[in-house]
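Since the structure comes first, as structure tokens, the remarks are kept for the end.
Removed: one protein chain of the complex. Kept in place: all other protein chains.
Note that the chains take the letters A and B in the order they are written out, and that residue 1 is the start of every chain.
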Amino acid sequence: MLRRAAAGLVVLWAAATAAYLALLAAPGDTVDSIIGDGADTPLIRSQIIREWHLDRPAVVQYLDYLWRAAHGDLGRSYLLQRPVRDVIGEQVWPTLKLALSAALLGVLLALVLAVLTRRPWARRASSTAELVLVSTPPFLIGIVLLSVFSFRFGLFPVSGDRGFAALVLPAVTLALPIAGLLTQVLRDGLDRALDEPFAVTARARGLRESTVLVRHALRHALLPAVTLTGWLFGILLGGAVIIEQVFGRPGLGQVTLSAVTSKDMPVVLAVVVLSAAVYVVLNTAADLANLLVDPRLRRS
Amino acid sequence: MNEPLVSVADLHVTFQLGKRTVEAVRGISFDIQRGECLAIVGESGSGKSVTARTLVGLAGPGAEVRATRLTLDGRDALGHGPREWRRLRGAFAGLVFQDALVSLDPLRPVGAEIGEVLRTHAVGDRRDRDARVLQLLTDVHVPEPERRARQYPHQLSGGLRQRALIASAIAGGPPLLIADEPTTALDVTVQAQILKLLAERRAAGSTLLLISHDLAVVSRIADRVLVLREGRIVESGGTSALLSGPAHPYTKKLLAAVPSAASRGRRLSGPGLVPAAEPAADVVLAAEQLRKVYGRQTVVDGVDLSIRRGEIVGLVGESGSGKTTVAQLLFALVAPAAGTVTFEGASWTGGPERRRRPLRRRMQLISQDPLSSFDPRWTVGRIVAEALPRAASAVPLLERVGLGADFLDRYPRQLSGGQRQRVAIARALAPRPSLIICDEPVSALDVSVQAQVLDLLAEIRATDGTALLFISHDLGVVHHLADRILVMHDGAVVESGPVDEVFHAPRHEYTRALLAAVPTLEAAA
Partner (left out) sequence: MALATAPLRRSIGKPRWGLSVAAGFLLLALLATLWPGLLAGADPLAADPLHVLEAPSAAHWFGTDQLGRDVFDRVVYGARHSLTIGAAATLIAVTAGVLLGIVAGLAHRLADEALSRSFDALSAFPLLLLALLFIAIAGPGTVSLVVAIGIATLPHYARVVRSQTFVVRQAGYVTQAVAFGASRPRLVLRHVLPNVLGPVPVLAVIGLGEAILAAAGLSFLGMGPQPPSPEWGSMLSEGRDYLGIAWWASVMPGIAVTLTVISLTVVGRHLQRRFEGRLP
């Protein structure tokens, strides 16, 4: 288990380094980016160089970056001239709200669908729906929902983040493709598990089919689904950026996009590396969860 | 009461698979008397498992069951709905399947699996149930039941697992115990213990229905035997009478196909004798003090082995004995930690693969699962021709193993198990090897198919003078085929010598235990 945590750290380090290298590869002078549209004189330039430690050798800058990042200091935004930590910290909550509610909704929906659609006709209908959901770009789903429920029926606000009502449509939009994917994985897992010899034994004990499903097969089906946790998070985050655009919500999406267009590298870097960090943590947590569910993985 | 516990008349079970209709059971009738042990014997496709499962209403999805009579414990089961069947399962009949590792839920402790039966049939309350589970484990002779009940199936040995499975089958106190190939996945010595346990349950009053492909296993505990073939009963009768004097030609063929000491020199798949063969004097393969260590475990410990030209040497052992590792060492798949192997007079181990390459073709390998040894993209023709020079035809080889030219363009996955093994043999013969290492080549085959393959191997040895190293856990097969035998246990060779000598006058304690555990047909006759 410790080994896994160590591996996770290595991956995180590699990710941070890769991102940093990408930053170095960025064409254009860092100083130019910082100056942006502002005054450009040799005095200001030397001031900037001193302030941002740009005169130190690259290796030192890299190590400095790692050191600071490990301590939570993510640098300063070129564009906004504020600590990145603050910039991100302010906008993290709306995105988190969206991601978590979408995740919860998606998982619940997937569980319900996978367990309840066992009959052939239900299965076929659900599978088609899943295929469509997974193939549809999330912004289309969002736009359609917006169009119908906000514009046509006026049930939900068209944009912004005021109140619970503003969360509904975005969360549903983000949750649907996730539910589509998870339902497929869960249903496949259930099918497999219900065909296994232990399921036959369970039936031979006199259990009702639904009991066999819930008490035995479900646990087996969850195993591959749990492994997908990290990946799902990645989808959630990427999707959140897009959904925030569609619904005009504040959040990390806005922060990231404006940073990208203005080449505000510290912010972009921080968002990217942070997401990698969360991914690593989630993956390790998923591994642990798997250990809990599947005793065969434990080494005694 | 003289009324039979189970009475079946004219049972038909049909499956609808897409467009095909498969008749698994075609009109069989039988009774099971209270307190007796009835065995249903047959090869794959005979319908024996389907029959057993039909008795608890678990014939399978898409199954259509028709019968003139299906009476269970005096009650007509033909009209049973799902709820009645569920009540029956576990309370009237307990099922024991093959391989407890997959037949018990690997994610739940063994105690929970056993307790589930009690819970389903509302036997006692929570505390009672825990006590009962422990009692059941004791009844099936599982030592330290408190500890074992909390463990998971993969933490128990094969024998203990099977006992736990049996415990879960008898938990509901069912009068009928149905065992479908209960010992097939087990080592010989463990197999004997499980059979003893089943006999014990029978003595305690259970009625036993035993499904098996292994006549010898059946002969140990069954009172009566039904022989099934392609969904029909071919013969039935008392065990000893049937086994010593079968009436139906199919039963005769089945019995004749069972390899044992008595069948030495005789063909198994038909009348006649196998051509005799005397092994030459010169040694083809010699291994000295082979040792292999994985981590902290010594898997092979000081094994000496020699095979003469044209000789069949049998290597027997149970799982974990190291026999597969020995095969890998001899084939130079892995390098030994110590010891040497000489092949055809040349040094075989210790050195780069380059040095072995010129001799490689003279040693071939046949394994238990031929399908995995075939490149899935290749046709049979290409597989067999892999070792042949470019222009040569694979047809003569295919014909030699009993297949024809029409197999050239087929794919192995379209063939039956026996046919695949023949293709593997044909391929092995192509480079005209002096030694073929056979690692459990017939373990996965039906008895009649096994007989054909064994005859083929014997004929190859006699005609070509090819030596065979025959690795198996099946002592009957080895006794039938081999000239000399080595017995392995815990990585070491505990006994070796001419086969008759080792079998009839075993010197080592383990060999004696092994031989005592093997169920043989002679014991019943």
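Please note the rule applied: a contact is a pair of C-beta atoms (placed from the backbone, for glycine too) under 8 Å apart; a residue touches a chain by one contact, two chains touch by 3 or more.
In this text, all values refer to a predicted model and were calculated from it rather than measured experimentally.
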Interface partners of the hidden chain - shown chains only, full complex considered: A, B
Omitted-chain contact residue, chosen from B:Leu333, B:Ala392, B:Ala405 or B:Ala505: B:Leu333
Candidates A:Leu74, A:Ile88 or A:Leu181 - the one touching the absent chain: A:Leu181
Contacting the left-out chain in the complete assembly, out of A:Val87, A:Val115, A:Ala166 or A:Met265: A:Met265
Listed residues A:Val144, A:Ala165, A:Val214 or A:Leu297, member touching the removed chain: A:Val144
Selected from A:Pro83, A:Pro197, A:Gly234 or A:Pro250 as touching the chain missing from the view: A:Gly234
Positions on chain B where the hidden chain makes contact: 331, 333, 353, 357-358, 360-361, 363-365, 367, 369, 372-377, 386-387, 411, 413, 427, 431
Touch residues of chain A, complete complex, unshown partner: 7, 10-12, 14-15, 18-19, 22-23, 25-27, 120, 123-124, 127, 130-132, 134-140, 143-144, 146-147, 151, 177, 181, 184-185, 188, 191-192, 224, 230-231, 233-235, 237-239, 241-242, 245-246, 256-257, 259-261, 263, 265, 268-269, 271-272, 275-276, 279-280
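Assume only the chains that are shown with their structure count from here on.
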Complex contacts: residues of chain A adjacent to chain B: 196-198, 200-208, 215-216, 219-220, 293-296, 300
Contacting residues of chain B [partner chain A, same complex]: 56, 58, 86-91, 94-95, 97-99, 102-108, 116-117, 120-121, 152, 154-155, 165, 168-169, 172
